[in-house]
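Note that one protein chain of the assembly has been removed; the remaining protein chains are unaltered in position.
== chain A ==
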Amino acid sequence: MLSIIVFLPVAVAAGLLAFPRLGDSAVRWTWITASAVELALVLGLWLAYDPATPGYAYEVNRRWIPSVSSGYHLGVDGLSLPLVAVTAVLFLACAIYSLRQTQRIRSFAALFLFLETVCLGLFVSLDLILFFVFFDLSIVGMYFVIAGWGHRGAARAALKFFLYTFVGSLALLLGFIGLYLSAEPHTFDIARLAEQNPLAGQGVAGTLVLLALVVGLAIKTPTVPFHTWLPPAHTEAPAAGSAILAGVLLKLGTYGFVRIAMPLLPDTWRRYAWVIVIVGVLSVLYGALVALAQRDFKRMIAYTSVNHMGYIILAIGAAGLIATSNEQAHDLAVAGAVTQMVSHGLITGALFLLAGVLYERGHTYDMGSYGGLAASAPRFAGLTAIAAFASLGLPGFSGFIAEFQIFTGSLGATPVATALAFLGILISAALFLRAYQRIFLGPPRTAGGTTDLTAPEAISIAPLMALAVVVGLFPRFLLDVIEPAARTLGDLVSR
């Protein structure tokens, strides 16, 4: 079942490339249909998932490279299932949003379907090598999206993105090899490594492996000081590419922390959790402050991503500090981190698509060139307002639930850091309000008004916001899935 979900999109992509006679509109609708089928399958997965059962659901475990005991091991639990769902939702949204895409639609669709396979595959991987394969392929796929369909400076930005994240992935690979060799018998299997806890009590080796993993994942996430690839990549990427990059690809990094770094190196993680907390707080504040200084709307959203990822890093760092002392706070912080991943995926995905709409209208992201759009494009203005409020963590939206859990969970562990991170919310509130005012309120600056959202734009963006509201108002359906997994993680980390 999981294998079908993972490989269906890439099969459709191969089909699109194999039948060049298919017209452009047929390609578009095939893409949308495939993404919708994918979402339906994931929905089925969710409905049939029982959070109470321990371990992994829908597990598949086949031999792959037995000489290094790496297997084709898939499975989902409460940490991965929500991310799988967000991935399916966002890819469908991008498929619909790209209905009006005209430039080389066939390759574009094939590339996105390929990326969907890669992202889903990563979230369900329970083997380090399999994880790495998907991790690296995500870089390749996104490189071609940015280089092929980006704006003017795309070639440079894509190169920077590739090189930077590739360095990260190789650091990750070093860490994986270290984990493999320290386990007895040697294995790349995540579940068996988690059982073994191979580096327990081995100070230097554990520290070095954790360092490699943290650097690799931090580059992907990205956190300060490894974030410099992100703003150019986001600014130059096409709207749908940015939405996937921010909504899904950044989660590959944070997911790696909760899936690999924390459970596989529990005592080392606890020992260095304070470093993680500091990195998290720095990301929160730096991301927010730099976002405040931006004039470019898309760049601003890119920096708020650094800010939002910072909350996740803060939460998992704090969780490491209190894993042994306060179980409840630990579980709360981890659940908050996972909820934040879901919430950020929905909200920032929507914001980047909205930035794409803005660019379509005015062919620039410079906020100074817009003004008073609310008069001529009320639906656009309304949706952006909702997204902005959701992003700054207003109650009633998913971001609030996530950040509330993160702060409550972390406060006991690191009161000072949490208080500092709290400032981040204030700053992001200020910057979103200012940006909104500049673009949508005040006297119109563009002659002849601006066309409002088209149907594909509205249909792709509005459901993302609706979901953010649903999670914000009725979070139980999501938390019921996440919380048992957070507890399991707590047991692993407190060993």
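Heads up, the rule we're going with is that a contact is a pair of C-beta atoms (placed from the backbone, for glycine too) under 8 Å apart; a residue touches a chain by one contact, two chains touch by 3 or more; residues count from 1.
What we mean here is this: contacts and distances are computed from a predicted model.
Engineer: Please identify the absent chain by the protein name in its UniProt record; candidates are "Ni,Fe-hydrogenase III large subunit", "Cbb3-type cytochrome c oxidase subunit I", "NADH-quinone oxidoreductase subunit N" or "Extracellular solute-binding protein".
Structural biologist: In UniProt, the chain that is not shown appears as "NADH-quinone oxidoreductase subunit N".
Engineer: If the hidden chain were put back, which of A:Arg63, A:Arg100 or A:Arg295 would touch it?
Structural biologist: A:Arg63
Engineer: In the complete assembly, which of A:Met1, A:Val140 or A:Val470 touches the absent chain?
Structural biologist: A:Val140
Engineer: Among A:Leu41, A:Val60, A:Leu170 or A:Leu492, choose the residue that contacts the chain missing from this document, as touch is defined above.
Structural biologist: From the options A:Leu41, A:Val60, A:Leu170 or A:Leu492, the contact with the absent chain belongs to A:Leu170.
Engineer: Even though one chain is hidden, which residues of chain A still touch it in the full complex?
Structural biologist: 63-68, 70, 104, 129, 132-133, 136-137, 140, 143-144, 147-148, 155, 158-159, 162-163, 166-167, 170-171, 173-174, 177-178, 180-181
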